[in-house]
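Beneath this line is the structure, given in structure tokens, with notes to follow.
As you look at this complex, bear in mind that one protein chain is not there, while each of the others sits in place.
Lettered A, B and C in written order, each chain numbered from 1.
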Amino acid sequence: MSKIKRIGVLTGGGDCPGLNAVIRAVVKSALNLYGMEVIGIEDGYEGLVYPGKTRALGFDQVRGILPKGGTILGSSNRANPFAMPVEENGKLVAKDFSARVPERMEELGIEALVVIGGDGTLKIAKELKDKYGIKVVGVPKTIDNDLSATDLTFGFDSAVRTATWAIDLLHSTAESHHRVMLIEVMGRDAGWIALHSGMASGVEAILIPEMPYLIEKLVKKIEWRESQGRKFSIVVVAEGARPVGGEMSVLKKPHLPWELPRFGGAAQRVADEIEKLTEKETRVTVLGHLQRGGSPTPFDRNLGSRFGVSAVDLISQGKFGTMVCLRGREIKYVSLEEAVAKKKLVDPESEMVKSARALGINFCSEEE
Amino acid sequence: MSKIKRIGVLTGGGDCPGLNAVIRAVVKSALNLYGMEVIGIEDGYEGLVYPGKTRALGFDQVRGILPKGGTILGSSNRANPFAMPVEENGKLVAKDFSARVPERMEELGIEALVVIGGDGTLKIAKELKDKYGIKVVGVPKTIDNDLSATDLTFGFDSAVRTATWAIDLLHSTAESHHRVMLIEVMGRDAGWIALHSGMASGVEAILIPEMPYLIEKLVKKIEWRESQGRKFSIVVVAEGARPVGGEMSVLKKPHLPWELPRFGGAAQRVADEIEKLTEKETRVTVLGHLQRGGSPTPFDRNLGSRFGVSAVDLISQGKFGTMVCLRGREIKYVSLEEAVAKKKLVDPESEMVKSARALGINFCSEEE
Amino acid sequence: MSKIKRIGVLTGGGDCPGLNAVIRAVVKSALNLYGMEVIGIEDGYEGLVYPGKTRALGFDQVRGILPKGGTILGSSNRANPFAMPVEENGKLVAKDFSARVPERMEELGIEALVVIGGDGTLKIAKELKDKYGIKVVGVPKTIDNDLSATDLTFGFDSAVRTATWAIDLLHSTAESHHRVMLIEVMGRDAGWIALHSGMASGVEAILIPEMPYLIEKLVKKIEWRESQGRKFSIVVVAEGARPVGGEMSVLKKPHLPWELPRFGGAAQRVADEIEKLTEKETRVTVLGHLQRGGSPTPFDRNLGSRFGVSAVDLISQGKFGTMVCLRGREIKYVSLEEAVAKKKLVDPESEMVKSARALGINFCSEEE
Partner (left out) sequence: MSKIKRIGVLTGGGDCPGLNAVIRAVVKSALNLYGMEVIGIEDGYEGLVYPGKTRALGFDQVRGILPKGGTILGSSNRANPFAMPVEENGKLVAKDFSARVPERMEELGIEALVVIGGDGTLKIAKELKDKYGIKVVGVPKTIDNDLSATDLTFGFDSAVRTATWAIDLLHSTAESHHRVMLIEVMGRDAGWIALHSGMASGVEAILIPEMPYLIEKLVKKIEWRESQGRKFSIVVVAEGARPVGGEMSVLKKPHLPWELPRFGGAAQRVADEIEKLTEKETRVTVLGHLQRGGSPTPFDRNLGSRFGVSAVDLISQGKFGTMVCLRGREIKYVSLEEAVAKKKLVDPESEMVKSARALGINFCSEEE
């Protein structure tokens, strides 16, 4: 194995506190431990297709970025080299530009890639490896914490912090005004943020995708509280929550296969139903992008840093086609195949859910 | 003037960080300085109409509430004794129950009232004074800071803190994704929160009710930035912002005269227009009730405390029909008539607005 | 096994964010799942020796305490029933009052105890079990995170959050003034807080008890940075840090065996040596009790809640003489013997320490 001299790093998909910690750790450990140069690739895979979207990263370029949210490299939700959106005859279509990736890497002298991203970004990494033999190491990024290959990813702790902070804020308003406050948090497939932030802020009910809800059970809980003299209720709703037998609330259909649907309205739907069934005033707050912002928590900074160091270590060992992960308290790695194989969902029978129930939190599911 | 022995205190209207500081200061200074007893009246004026909605407030009852948001007394938006909502033949109508107020005060032995509230609540206080001779001292509460009789009210600084914090959070996401982020903050008639939080977080544009906007100017600003290589823009939109010649975006008409219309959608309207005129991705965040929550800032805690002490002082001096206020750095008072006489709006020619412009912030108004 | 009807709960030792989450979870799950009554015991074991220091805990008593720091039951560092400090002939001596504990529990009808505390508190619990057959379940509390029987305890994440926040604050001052800033954090035996907060805030060096330091290495690092044009350095010092061959800095000797020595001055000692060896201005900040205060992080609230639910579950199953713990991401339990058997220290060869080094952080130890 010949020694790697120059690597690239890119960030794909949605924002996530801790991305800069990974980038910084990749640069610092590449320089400190192996003398590798690092090239930053801008706006996800776009930087590997279009020219002029790369820059050398040294100590100066990563100074002071550890506590900052976002990614200094930029990101892109649309940048799939296998299906890049192009306008053709006034219509937006998808085209395969993937062959440019190995060419571009050749031009830049990049021998291996650190790809930081979620499900979608890592699947593309795997395709690039399979089709063009590109040497890639993945770093998992999913603010929803729904990747089964890793116990935790950076960003989740920060999102839970922000959501808990917001619910704490709403508590005073709800108490003062005898209202039902609904707060919608991220989580289209998995209810982790809702579960952790709802439990941490002591809400009355948590509605998550894994446990479809019966609106009657929620109304019953609210009315029971009222009968006890507790005239407000706070309910956390994951954006993917849906009634038993119902669908997710989708705001806008995607135009093209690589586009994400824009979900939303899960909390508003619940509010509308409560107002139909009771006379209670309801208020909806949608946290939205706030959850992706802000300075990463110490946990996320450290996990991101450790992932970054570990990714470069894997490259130095020639262990390509892998993704770093956290198992228990240790950093390990899995193959990219395994990495994207399955979603990690909240288990309705888990100790965490049972603990939440013991504390009096309802999930309003059929079995409850 | 015979000595006052027992006073009541109530909070009306929307939530506002600092209400508990006022209540605590009323209780502590009444007990410490004048030996007056204090009765807490629950849920705004409701507690003076319905029975069973009062409680004695001593040192123990106000312990630990200084840093807490909300109001320990509860509030109510509908509790106008002159027009209380009552169901009659299946329809909601307004009835005058105001005569119960002096009766209820008599029963409870309450000789004077401290009324903490905004425009609406203080107007009712004035009516109660005019019609029934009730001895009342007002404390201004308007999170929007739109009362001309006082330089500042508590709650505003906390709302600006929360809004600024949220815009800071969004900054990283906007930068990473090349987006236009629109954030809607409170302010139906006055753009104070938008102006202060937008200037504090260095946004590109601020849209406020006092300065109707031209969408073309906003689009031009965004495109100019893009031409400079700055691919994101953050715009703060007050909920009352409207285009030149246009109306406010009202989500829901009020049912009855005492009900507030539920505004909203000002930012969404701007987003829709931007997406129509450009290809830029936009994202809307509506801060909503988050701005009313949370621990008050030190400034708001202290202003609330000083207002509370001062209100009791006015009662002890027999200066009824007044409202405490801040002038420069001093606590003064005005008559209730003067208190609710006019709104304080952002002056487009003020030094603050000019400073914002000097910093490169656009208001997108006709004159600009 | 006859059904337990009434249990007691106490908190011992130093403050720790998350204590109230445990108390709340004990009360809620005891009432919700098993119909057990809960008696709160005040000021640690004092409440089991002196009369008048207990109170019934129901839903109302634990309302709103989840986000609050401290412990609603109070604590005590001196309350060892086997060696209670008593004044005798003007001198403070230790006396054994442990026999009162079973008597007091009998009087109060308490059949089993949940004891929330650290090393010292849990050792006493074990003695009470061994000598008097008291039915006890322990919940580990150590803000330093130095108990080997559990992967993590509540409070640690909050302490790291506060320490990281403080170091982030100091960064701007250090940068602006070309200084060496030393910040002393908790950790007499174990450097966990120093390691996690120092790594999370990107400091230049971390000095911990497990890795005695050579002051020359620290000075060399500072001077190397200066030669690179970086005129400030930030160093995190655990309170138990000591030079190679040296002792800890002890401020005050303990009076009696049950008293803790008051350590301190580790950072000041480092500062003095730096000023002796260089001309650099140094500044010392001792975080002290700030680390124990504040609202617990969501992680600590949830871990505390899960521990509380689990402790009551163990009581319901008759599994006494045990302590709940976290293993990986699961709640488990160990025997009290095992619980207090050994300290968990930072391993100088661990991946975490190696990652910190890869990021350019020095530990200034002999081997480095």
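Simple rule for what comes next: a contact is a pair of C-beta atoms (placed from the backbone, for glycine too) under 8 Å apart; a residue touches a chain by one contact, two chains touch by 3 or more.
Predicted, not measured: the structure shown is a model, and the values here were computed from it.
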Chains on display which the left-out chain touches in the complete complex: B, C
Candidate in contact with the missing chain, chosen from B:Pro102, B:Gly202, B:Pro243 or B:Pro348: B:Gly202
Contact footprint on chain C, counting only the chain that is left out: 11, 14-15, 17, 19, 43, 68-71, 74-77, 162, 166, 168-173, 175-178, 181, 283-286, 288-290, 292-294
Where the missing chain touches chain B, by residue: 24-25, 28-29, 32-33, 66-67, 151, 157, 160-161, 164, 168, 196-197, 199-202, 295, 297-299, 301-302, 305-306, 309-310, 328-331, 351-352, 354-355, 358-360
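As a convention for this text, only the chains that are shown with their structure count from here on.
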Remotest chain, chain A as reference, centres from CA atoms: B
Identifier of the chain whose CA centre is least distant from the whole-structure CA centre: A
Cα-centroid distance, chain A relative to chain C, in whole angstrom: 32
Euclidean distance of C-alpha centroids - chain B vs chain C, Å: 42
Chain C, residues touching no fewer than two other chains: none
